[in-house]
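Note sheet for the following structure.
All protein chains of the complex are present and in place, except for one that has been dropped.
Think of it as A and B in the order they're written, each chain with its own count starting at 1.
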């Protein structure tokens, strides 16, 4: 993890960890990006990843990285070396696509002031409106927006190659649109695309989608109007 | 059926027939609930269930229960014992998700003044707007709203375990949202969740969805804002 962090601290403007492993790798990548910029953070995920050692039902580290970045949890995760804490102001974090939150995790999220856009918000108001609200929230008074994208935000029908699938998720098109809307802000400061597991994938579908989303977040368009 | 009806007439506020058989069981459950409350009725279904012996192409009783509850059809179905007829005022009934209506059934629905929100309405205006209109219509001057939910309202890709699937139906997320919107009214007086057939189901998907919908209609939320 030190390596990831150091790799990102060489002054590079834009950092992207393409098609990574589990979501705890964002502990390193976002720390690196935050060294140079005050960041807003959009965390696209079926889960909150906002447990602490006190609230976690599973004990998994990959259920804690967002909490740690927001300054909550085990001291060894919250501050890895000499970086300021929190890495990202929790009021500049939005979780998009949540549909599986643990009870204690919900308390943590609420107390920290994180914006949670659950599937219900997307069902009710649509992806465009949801992303606009999230971007407005995390993009205020920051130098850039970091996109940390967990492929399990998608419905398992669209992205089967993930370790902890939850039904009722984003369609391919909604995820695509979310990336396009972030690209339009012109503020993208870095990106992780995580939880692609080739062993669980079906004919590389999930990995291919991930590549498409990265390109869209970087500005690729079918048609520019 | 008398047993179902009597079970529901003991003054219980809320009655739910979880994961039932065919939709004619609502003939009993809704009669029971209507004994204590003036009801509005939201009938989520791919079909109208509004045939009478004169209009039915198939002769199936499960194509007639809504008509009977509205006071149309065979005398033996329209009045089972001593209850007032109709059990529910047809102008306080909304059918949501319809996409397979018989010709004579359409005439019956129109003449009775039932609100029909076909898939076209949902495609055009979205589920939120559709349910708001339905709730407004059936919720006026009543003591409570009864939700009678046929799983074949869903698209067969999402709910394969039904006896009479019709393509082009609700997504899991739309059905979920419909239940959430009903919960928000605070007026839910009872609920049936019917047409789950384990023999036709795929790894219990349809039954699992039904359970989720029931919990949502009863108020469960991922995130409460």
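We adopt the following convention: a contact is a pair of C-beta atoms (placed from the backbone, for glycine too) under 8 Å apart; a residue touches a chain by one contact, two chains touch by 3 or more.
This is a predicted model, so every value here is computed, not measured.
From the options B:123, B:143 or B:184, the residue with contact to the unseen chain in the full assembly is B:123. From the options B:23, B:99, B:158 or B:176, the residue with contact to the chain not on display is B:99. What chain B contributes to its contact with the hidden chain is residues 98-101, 106, 116, 118-120, 123-124, 167-168. Summarising the interface, chain A meets the missing chain with residues 127-128, 172-174, 176-177, 180, 221-223.
We take it that only the chains that are shown with their structure count from here on.
To fit its Cα atoms onto chain B, chain A must turn through 120 degrees, a value rounded to the nearest 5.
Separating the CA-averaged centres of chain A and chain B is a span of 39 Å.
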